[in-house]
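Removed: one protein chain of the complex. Kept in place: all other protein chains.
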Amino acid sequence: MSASPRVAANNAPARKKQLALVIDLNVCVGCHACVTSCKEWNTSGSAGPLVDQNAYGANPTGTFFNRVQTFEVGTFPNTQTVHFPKSCLHCEDPPCVPVCPTGASYKRPEDGIVLVDYDKCIGCKYCAWACPYGAREIDEDRKVMTKCTLCVDRIYDKNLAPEDRKPACVKACPTNARLFGDIHDPSSEAAVAIRERGGYALMPEWETQPANHYLPRKITEIIAQVERES
Amino acid sequence: MHPAFSVILFTTLAGAAQGLVVAIAVAGLAGAVLPPTFVLTSLGVAFVVLMLGLVASTFHLGRPERAWRAVLMWRTSWLSREVIVLPAFIAVVALWLLLAWTGAAQGLVPLLMIAALVLSALLWVCTAMIYACLKFIQEWAHPLTLVNYVLLGLASGLLLAAALGSLTGAGAFALAAAQWGLGFTVLGAITRIASLVRNAGIRHASTLQSATGIRGNNLRQTSMGMSAGAFNTREFFHGKPLWLVKRIKHAFLVLAFVVPVLLLALALSTGASAWLLLAFVVQYVGLIAERWFFFAQARHPQNLYYQVVS
Partner (left out) sequence: MSLGKLLSSAPLHDPLADPAPGTNNEVKTTTCYMCACRCGIRVHLRDGQVRYIDGNPEHPINRGVICAKGASGIMKQHSPARLTQPLLRKQGSERGAGEFEPISWERALDILTERLAKLRATDPKKFALFTGRDQMQALTGLFARQFGTPNYAAHGGFCSVNMAAGMIYSIGGSFWEFGGPDLDRAKLFIMIGTAEDHHSNPLKIALSKFKRDGGRFISINPVRTGYSAIADEWIPVRPGSDGALFMALIHELIAADLIDREFLARYTNAPNLVVLDGGERDGLFAFDPEAGALPDGRNPHNKLVWDRKTNAAQRAQTDAARDVDPVLEGRYTLADGTPVATAFELLKDRVKECTPEWAEQITGISAQRIRKLAREIGETAMHQAFELPIAWTDVWGTQHSSVTGRPVAFHAMRGLAAHSNGFQTVRALSVLMSLIGTIDRPGGFRHKAPYPRHIVPNYRTIHSPEQVQPNTPLPAGPLGFPAHPDELAIHDDGTPIRIDKAFSWEHPLSAHGMMHNVITNAVRGDPYRIDTLLIFMANMAWNSTMNTMQVRAMMNERDEAGEYKLPFLVVCDAFQSEMVAFADLVLPDTTYLERHDALSMLDRPISEFDGPCDSVRVPVVPPTGDTRAFQEVLVDLAARLKLPAFITPEGTPKYRDYPDFIVNFEAKPGIGFLMGWRGADGSKSLKGEPNPKQWEMYAKNNCVFHHTMPESMQYMRNWNRDYLEFSLEMGFRQKSDAIQLAIYSDALQSFRLAARGKGTKRLPPAELRERIDTYFDPLPFWYAPLEDAVSDTTSFPLHAITQRPMAMYHSWDSQNAWLRQIHSHNYLFVNPGTAQAAGVADGGWMWVESQWGSVRCMARYSEAVDPGTVWTWNAIGKGKSAWQLDAAADESRKGFLLNHLISEDLPFAGRRISNSDPITGQAGWYDVRVRIRPAAPDEPAESSPQIDAVPAAPGVFGRVAEAVMFFARGKK
């Protein structure tokens, strides 16, 4: 998949800021650090607390803004195992926003972050239906919709040291597989990575223009090939 | 999708009430003279049913105390529009009921009938569009969704009207309503089957490939990243075995269409109002199954991400 045209060229006309994550599937080892760091930050931050149900019982379940999944490709021994983190993609044309009857689901004009206003939300879940990515989770305790906030309460927090003003998951990630930045700023680390390393969007068929991008797993070698060569 | 009972109840109840109101409004506007008891009963039933639907729909809300907020985004949200249209429709029905009851200001009644027709139509559009506008739920994103909401609402409303009519001495009207109801039931069956046929042939635009961007053959999920499930595994999956889903499909085809048609035929040939009532009840039950299936059949692309526990 090629780079999304929206972020691509250096000479694109100046656009408004669009903050996003770029996830590098080449180095993600599936450690779930981003998953629990996210939960931990947000549960005590402005998005929280994030509920846990049956915390010590059967079927423990709760709200997380970020999940790391695992996929396999190919057949043994030519198998690739791909760890795949997924949180809200902060779509540039987010279908979850216009459907919201209350305006609780909104996209911030200043930085493109898609948020839920917990004080307006009526918990109708319609926005979650309208998100093709399964990026929203109802908080079964507070009965409001929740989702990744791109750590909006960290990245602008003047009480934090400048190097800490990054999403919790980005700071946690031991492999630095999560890049954060303004993808409309062609010189940002995120935009450069998308441009130069084939960053792609999920489900391009719905034209949601996800701001988050993924850097494809580079498959350098497979066994069949090695054996053919030697 | 996971069929929420409150939504099933709301859409089916409101649909029937709308059909009922439309039936008497059209009859009224067409100049038919309906016995007042019948009108009163019908409007009363419509009002109660609509209120029931309204209550049912708020059960679906996490924060019903804030439900009023839902009127704010009518510019973009079909749900918001529905939230506006529904009370308006109820208000019109209520006013009409009041006038019918008190006999006051009868001059306003035709206006209310027109308003009821318009609002009912709008309500069908809103309700249907709530689903049809979600383009990636391909089972829903089709004009047939709207057509079916309208036709099935009309059919059940007409059957209800027929039943009520025959019970309250509006025999002629009941007969007409039953005939029309039969027509709409058959029409509804045709369009609903059409949508089933269409849905069976859908090639889902989203695949595991497009969802993940991972290239290569034999792509499979081995873990969805949690072992006991989450909102994502509850809200978007019906969680029922395939055989049950299939059985419910057959059940709704039989209950919503085949049996009512037979019962209507019976009613029309014998003129016994019990058959009409039974036809409505059976069809309503069928429509509950139909609505359940409507939700269950919808394949949300997010499910691609939540398939396997390990």
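Order as written gives the chain letters A and B; numbering starts at 1 within each chain.
Simple rule for what comes next: a contact is a pair of C-beta atoms (placed from the backbone, for glycine too) under 8 Å apart; a residue touches a chain by one contact, two chains touch by 3 or more.
Being a predicted model, the structure only gives us computed values, none of them experimental.
The residue from A:Gln18, A:Ser87 or A:Thr149 that touches the chain not shown here is A:Thr149. On the side of chain A, the interface with the absent chain consists of residues 26-33, 35-37, 39-41, 43-52, 54-62, 64, 70, 72, 74-77, 79-83, 103, 106, 115, 117-120, 141-142, 149, 152-153, 156-157, 163, 168, 171-177, 220-221, 223, 226-227, 229-230, using the contact rule stated above.
With the whole complex as reference, residues 72, 218, 220, 222, 225-228, 308-310 of chain B touch the missing chain.
In the analysis below, only the chains that are shown with their structure count from here on.
Centre-to-centre separation of chain A and chain B, using mean CA positions: 36 Å. Those residues of chain B lying in contact with chain A across their complex are 1, 60-64, 66-67, 69-73, 76-80, 83, 130, 133-137, 205-206, 208, 210-226, 228-232, 235-236, 300-303, 305-306, 310. Residues of chain A that touch chain B in their complex: 1, 25, 32, 35, 54, 58-64, 67-75, 80-82, 84, 86, 95, 97-104, 120-126, 128-134, 136-138, 140, 142-144, 200-206, 214, 216-217, 219.
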